[in-house]
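Below is one structure, written out as C-alpha cells; the observations come after it.
Omission of a single protein chain aside, the complex is shown with its protein chains in their original locations.
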C-alpha cells in the first residue's frame, strides 16, 4: 500500500482527498495535517466522516516523515519549501496549489506576486494534466496539479487547438463554477442568502487561471495563445462548466473537428465525448473524475462551441491528483476513481 | 383606471402580469383567461394569490370585450387572430409571445415555422423595447413585447453597437436563465432532482431568440449583425445574466465605451449602469424591472465584456409589458414598477 | 409623512425595513444607522438598492433626533438605553430585538442572561403581535416586536388555545426556518456548500424563543403553558413553517376547532386560513406579511396538527413592525403591506 500524506487536509480539496484515498485499493492515508485544526480530528471539521475517518491533524513535518507521497492543498506560496523537504526525503510531491503550475517566473510574478525560490526545482516539476502530458508524468517526483478552470477549459479545446482546426486568436472561455471552488472559509459572497438565487461573473478577464490556461493551450499548439477567460459563480456545490468559443479555420468542417476530438480522446477513460444532441451538464459528472464534452457548431458565425463539465473538486482537484499518483506509481490510472456519477 | 385584460393568465408570464397590474395605481384587471383553466380561479393555480385575487378565468373573447388593453402571454402562433380582434374593437394589444417580434416573415418562417396571417397588421406592430424604441411605442396599438434573452443581450451591447465602438462581426451572447423561463409545464428537464445542482447549455446556436437579438442590434447599428447566442439553464427561479463579448474597434478606448454607455443610459430609470468593480448579478434585480449592466475590459485580447442582469419574468416579460402600457397610455413610465429589488 | 428612523439598518431585518418603508405611502425614512457601516451607504452593503436608496448610515443618536418613530433591529441587550432615549425625546420605539419581549425578568435572566435596566420602562412595553393584542398596541410608544418563530407558532395555535379546545400539556412546535433568520454575518454553518442540500434541527428544546411562545400562549389561555419547541434550518432564503401538534380535548370535534379558527381570524387580513385539503407552504407567502394556516386532524391519535407559514423577514420581523407602526399612528393597518406574494 502506498502511504499517502495530505497537507491542508481540512480545506475542501484536502478533505476530498481524504475521502478518495480512504477508498483507494492501493493506497492508505499515513497522516494528515492542518494549520488551523492541528490536534483536532478531521471528523470534527467534517462531521460526515465521523467514526469512518477520525484521524487527527498533525504537522506538515509529521506528514512528510510518514509518507511515500504527499499531497499539498494549500494557498499559493506555501508549497515551495514543502516540495524541497519532500525531495530531500525522497517523497513524491503532488501540489494542488499554484506554486509550480506556471513555467514562467514572470507570469508567476505578474499573476501571483511571488518568486521562484528554487529555479532548478521548478524545472523538475511536471504539469499534471494526464490527458495531455501523461508520458512526462510517469515516474516523476514533483507534480503541479492543475486548477479547476485550467483543467476544464483546455480539455474542451485541446484537439482543435492541437490539430490547428481553430483560430488561436479570439478564443473565449466562459466558465461557471460551483461554490466549493471558493474554499471552506465563509465570506459575505458565499453566505447562503446572498449567493442563493444569484449568478454573476467575477474577476472578469483578470482571474489567475488565465495564464495557466494559456500555457497549456500554447504547449498544445506550439504557438503563444491568449484567451479571454471569464469565470462566474453558480449557486451549486460542485461542478464547473466551460463554454468555449473559437473561430473555425477556413476550410475546416465541423465534421473534421468532431473526428479530431474522437481520435484525440478515444483512449481517455475520464473524458466522455457526448453524442450529437447532448450538452455537457455538471449534473452528470458530480462526485466523479469524468470530464463530459459536447461539441456544437454555429454555422452562421463559423464558430466552434465546446462545452466541458467537470467536478471542480474531483477532476478539478483531488481526483486528478489521485490520477497523477496512480500514473507516478505505475498503478492503473483509474484505480480508486471508478465511481459512476450518481444520477441525482 | 385603465381596464386590463390578460389572456394566458395562468402561465408564468401571465400570472406575473396579474401580480403587477393588481398593484398598479392607474390600471385594474378587467378580466383574465386561460384555455387550460377556464372556469377556475387563478388562485386555484397559484395558491399564493388566494383571497387576494380569486378572479375566474374566462374566455379570450370575454377578455377582449371588457378591456382597454389586452396582454397576451401565449405560445407563438396564437396571437395574430387575437390581435386582429383587438384592433377591430379598438383595444390596445401587447403581445408577450413571439408572433409580432420579427419584422421579416422569412425569419419567422425559418425560426418558428409560421407565416404572417395579415401582413399589414404586422407592419403596424412596434417592437416594445422602450429604452431603444420609446418614441415609436407612444400611442401605438400593437406592441410586440420582446423576449427575455432578447431584452437582456441588446441592453448589454446597445451603446457600443449604436456608436460603432465594437466590431459587429464575432459578437457572442453567452446567457444563463432561471427556470421560470421554460414555463409552467413540468417536464423531465425541469423536474427538481434533475435540474437542481446542474448547469448546462441548451439549443446552442439554434435558439429562436437569435434572429430577434440580431434584428435589434441591426437596427441600432444600421448594419446586418449576426451573433452567436448560447443560452444556459440555471438552477434558480428567476433571472437572466447575459455575458456578451465583442472586439473593441481599433482606436477606441475602454473609457470611450464607458462614456458612451453613461450617456446612452443616463435618463433610463430601469437601466442601472454599475460602478467600476461591480459585476451585474441576477440576485440584485429579482422581482424588479431593472436591468443592471457592468462593463469589463479584456485589455490583453482587446475585448469588451458587458454583463447585463434582468428578471426574466419582469423586465424580460411582464414588467416590460407594463412599461409599454404606461408609455402607450401616456402614464409615468415607472408607474406600478417602482419596487426596490429585495436584498435577498 | 411619518418620519422613520432605522437603527441597525444593515442587518437583514433592518434592510428589509428600509425596503418596506421606502414604498410606504404614509411614511418616509428620515435616517438610518449601523455600527459596522457608519458613514457607508446602505447600497454599498446591499447592491440591490443601488441608485434607489443610497442613504448613508449615521449614528443611532442622529436617527433618534430626526425621527417620529424609531425601529431598532439589534442584538439583544442593546435596545434598553435606546428606548429610554426615544421616550425622553417623545419618539415612538419599535424594538425588533428581544429586550422587551419577555415580561418576566427571571425569564430574561434565564434565557438571555441579562437584566431589566429600567423596570418601569418595561412595564410600558406592549408585545406587538397585532392579531392578539391590537387594542393594547394602539397609541402606545414602546413596542416589543415579536420574533419570527414566536409569531408563527402562536398564530398556528391561538384559537384552539384561547377557546380551550386542546390540552395545554404536551404542545409541540416543530419549526423550520430559512437562513436569513440566522442573520447577515457569515459563519461555517451558513456557508453555502455546508448548508445547501442539508437539513437539521438546532438548539433543540433550548432556543430562546421558547419562553416567548409560552408567554403568548399563557396569556391567551389564562394558564401557564409549557411547549416543546424544536427549530430546524432550511436551505432556503426566507420563510418559517411551524408544524404544531396538540391533543384535542375530549368532547371536542375537529369541526369545532375549524369553526373556532374561522371565527377568530375572520377579520384578520394578514391571516389566511386555507381551505381543507391545502397545506401551508412558505413558497406562498414569501416577501409578504401574510400568515397562511392549515388545519389537519389525526383522528387515530386524537391530535390537532396546525401548520402556519410566514416570511420570517416580513411577518416575522420587518413587516410586522410596520404593521405595529400603522396601528400606533392610527393608519390603515395594511398600509405599505398590501403586496400579493409572488407565485414563484
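To keep things simple, chains are lettered A, B and C as they appear, and every chain counts its residues starting from 1.
Please note the rule applied: a residue touches a chain if its C-beta (ideal position, glycine included) is under 8 Å from a C-beta of that chain, and two chains touch if they have at least 3 such contacts.
These numbers come from a predicted model, not from an experiment.
Asks: List the neighbours, among the chains on screen, of the chain that has been left out.
Replies: Contacts of the omitted chain with visible chains: A, B, C.
Asks: Check the options C:23, C:59, C:226 or C:335 and report the residue that touches the missing chain.
Replies: C:226
Asks: Among A:238, A:296 or A:315, which one is in touch with the chain left out?
Replies: For the chain that is not drawn, the touching residue is A:238.
Asks: Even though one chain is hidden, which residues of subunit C still touch it in the full complex?
Replies: For subunit C, the residues touching the absent chain are 170, 172, 174, 176, 193-202, 204-205, 226-228, 230, 232, 234-239, 241, 243, 245, 247, 279-284, 286, 294, 296-301, 303, 305, 307, 309, 344.
Asks: Which subunit A residues would touch the chain omitted from the figure, given the whole complex?
Replies: These residues of subunit A touch the chain that is not shown: 12, 15-16, 19, 22-23, 46-53, 180, 197, 237-238, 272, 274, 278, 281, 283-287, 313, 338-344.
Asks: List the residues of subunit B that touch the chain left out of this view.
Replies: That gives, for subunit B, the contact residues 12, 178-180, 184-188, 190-193, 195-197, 235-237.
As a working rule, only the chains that are shown with their structure count from here on.
Asks: With chains as vertices and touches as edges, which is it: line, ring, star, complete or other?
Replies: Topology of touching chains reads as complete, every chain touching all others.
Asks: Could you please state the distance in Å, as a whole number, between where the Cα atoms of subunit A are centred and where those of subunit C are centred?
Replies: Comparing mean C-alpha positions, subunit C is 46 Å from subunit A.
Asks: Taking the mean of the C-alpha atoms as each chain's centre, how many Å separate subunit A from subunit B?
Replies: 38
Asks: Hey, what residues on subunit B touch two or more of the other chains?
Replies: Residue numbers touching two or more other chains: 197, 237-238, 281, 283-284, 286, 344.
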